[in-house]
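For this depiction, one protein chain was excluded, whereas all remaining protein chains were kept in their positions.
And now, chain A:
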Amino acid sequence: MSIKPVFINLLKIQLPLAAFLSITHRVTGVLIFFLVLPTSVYFLSLLLSSESSYMNFLDLYMNNFILRTFVLFLALIFTYHVFTGARHMLLDFHLISETLSATKTSSIITLILFLINGVIQAWVIL
């Protein structure tokens, strides 16, 4: 007997905004573990190893736009995960009612707050 096919084409299945937030929360969680944390620790070790390496790194950071964009990118991943995670916890504590409209509104609010926060982060870092 052959293996039965399974229909699971995500491009053909409607997913609500809350699903998008949940899936990207997952993805950013993985990125934090494998990208944000290791690079942050690496940067911290560069800053703390000696006075000259601290000055070198600071000099590089101030003059290298790509490095600052990369740091902004790391910060955005982290805050996105925190924002969507906070929404998820509010849901778990029943502080957002489990209705379609409430989850949709809370998803939109989360995204708007993240965008405002992202602009502020970009303004501070760049």
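Note that a residue touches a chain if its C-beta (ideal position, glycine included) is under 8 Å from a C-beta of that chain, and two chains touch if they have at least 3 such contacts; residues count from 1.
FYI, contacts and distances are computed from a predicted model.
Asks: Which one, "YciI family protein", "Succinate dehydrogenase iron-sulfur subunit", "Phosphate import ATP-binding protein PstB 2" or "Peptide ABC transporter permease", is the UniProt name for the chain you do not see?
Replies: "Succinate dehydrogenase iron-sulfur subunit"
Asks: Taking the full complex into account, find the residue in A:I13, A:M62 or A:V124 that is in contact with the omitted chain.
Replies: A:I13
Asks: So which bits of chain A touch the chain we can't see?
Replies: Touching the chain left out of view, chain A contributes residues 2, 4-8, 12-16, 18-19, 22-23, 25-26, 88, 91-92, 94, 98-100, 103.
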